[in-house]
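To start, the structure itself, in structure tokens.
Missing here: one protein chain of the complex. Every other protein chain is in place.
After this line comes chain A, so read on.
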Amino acid sequence: MGSSVSHAAAPPPPPPSPSPSPSSVGLAAALPRKQDEKAEPEKVDWLNLPCPIPFEEIQREALMSLKPELFEGLRFDFTKGLNQRFSLSHSVFMGSMEVPSQASDTLKVPTAHYEFGANFLDPKLMLVGRVLTDGRLNARVKSDLTDNLTMKMNAQLTNEPHFSQGMFNFDYKGTDFRSQLQIGNNAFYGGNYIQSVSPHLSLGTEIFWLGHQRKSGIGFAARYNTDNMVATGQVASTGIVALSYVQKVSEKVSLASDFMYNHLTQDVTSSFGYDYILRQCRLRGRIDSNGAFAAFLEERLNMGVNFILSAEVDHRKKDYKFGFGMTVGE
């Protein structure tokens, strides 16, 4: 709704202009004239490259296809719109949540909670707040200070002392680059920068510094996309290499694969998944190199009523998670 409008404010990629661009750039300059009739390769306007995807969303197609929000138990979400911009949401969850533990197997803790949320979505200001029955608050604020400068704030506040987290982001969007500055609690400072190098390729870099633990890191990322595929790669000084590839096979089907290597723990994970976006449902499935497979189905029963099924099976760890739920409202 409102948030998509601010994304649309990014300048659309201009059509390749016939104006004289620097020589020996476009393929049309090198090919003989006859081939112009068949398939005229577009001339690249190197001075007017499109604005790249924000750095943190560089793998968003792969994440959307391969990492749906799997859950175990019952989930019910109700969103009530009072206004075009203002809505309240009520959400009930009863089931097990995984708590990461030091041992190799994760702990499953049965939890039940009710979450109340309020959203205000304006093209220039977005406020999202969610509060749980145990007093935890998730707050997100996004405000467009000018056409190119955006401020975002993200906070998780708890009643227990020293467990709250907050982060401020300042984003600046240029014609063919984006830069971001992050300031978080525990003296976390980070920044990233991504630049369009060609109409299909963008390169980015990020750097962060943790004050309390005196750790710093630097990372590089690249994203190559055409109309039908997206390939990304990320390397970080924390020893992580992540590659992903998404291919859009047709309007309704896309296939995605993902590879992650952690040099410090010598851990390699690879996964392969599919994403079917059909008229009445969206089905995502994936299989992992750890032998786990998962599926997530969202079926549209009626206008605004969605039925959700989630399953994750890991025979090696003997972990079976099945969940079902309903989402009412937009």
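Just so it is clear, contacts are C-beta pairs under 8 Å (C-beta built on N, C-alpha and C of every residue); 3 or more make two chains touch, one makes a residue touch a chain; residues count from 1.
Following the convention adopted for this analysis, contacts and distances are computed from a predicted model.
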| item | value |
| --- | --- |
| Hidden subunit of the complex - UniProt protein name among "Mitochondrial import receptor subunit TOM7-1", "NUBP1 factor", "Isopropylmalate dehydrogenase-like domain-containing protein" or "Lish motif-containing protein" | "Mitochondrial import receptor subunit TOM7-1" |
| Touching the absent chain when the full complex is considered, from A:Ser96, A:Thr111, A:Asn148 or A:Ser164 | A:Ser164 |
| Identified contact with the non-displayed chain, of A:Asn119, A:Ser254 or A:Ser310 | A:Asn119 |
| Of A:Phe86, A:Tyr193, A:Tyr276 or A:Phe293, the one touching the omitted chain in the full complex | A:Phe86 |
| Residue among A:Ala155, A:Ile207 or A:Val235 that touches the chain left out of view | A:Ala155 |
| Interface with the unshown chain - residue positions in chain A | 78, 80, 82-86, 88, 116-120, 122, 127-129, 131, 137, 139, 155, 157, 164 |
